[in-house]
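To start, I am sharing the structure in question, which I have written as structure tokens.
Only one protein chain is missing from this complex, and each of the others stays in its spot.
Coming up: chain A.
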């Protein structure tokens, strides 16, 4: 399905409550650095990350860093438009930010779906994992359960400061985006029978088993 030397451009949202480290994660991921100083994002910020996915595929990720303050809540619809994936971030040291994850996910799904009506892939990030090892993320099965219930394709403990799991989380999300994209192409032309499509079905499912 993915022809040789293809280039994908994906718009990815990074959302979550105020000060959970969305901007820091992007900074770590794209610019490989970290700043301990807090500077609130106003509106939206952008960053571009180019990934060499495999020998024939280049993936360009357009990361949309969306302000977490509540006052921007009614602008999110404009920001969400045409996105194909999302990171929802919370702060492991602040339980309230985890509770807000559900709100963010609902907001996302109510305002944005793929063209076939399926919600976009979302990965949950438990950020600042270098700072606290309290109950929240110790309970892996509980987190897995939470992801399943709320439609996340997976979750990661991350640290923008210590560069933990940021690349891994992104790879997971991209993998699911590619998978759902091929689902989308199939669903767009349901009546067209293409003999070569049989072989392409395999990668779309294996991704889910990864973790």
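Going forward, a residue touches a chain if its C-beta (ideal position, glycine included) is under 8 Å from a C-beta of that chain, and two chains touch if they have at least 3 such contacts; residues count from 1.
By our rule, contacts and distances are computed from a predicted model.
The subunit not displayed here is recorded in UniProt as "Rab-GAP TBC domain-containing protein", chosen from "Proteasome subunit beta", "Rab-GAP TBC domain-containing protein", "Centromere protein I isoform X1" or "Cytochrome c oxidase subunit 3".
Annotation: of A:78, A:140 or A:185, A:78 touches the absent chain (contact as defined above). What chain A contributes to its contact with the hidden chain is residues 42-46, 48, 62, 71-72, 74-75, 77-79.
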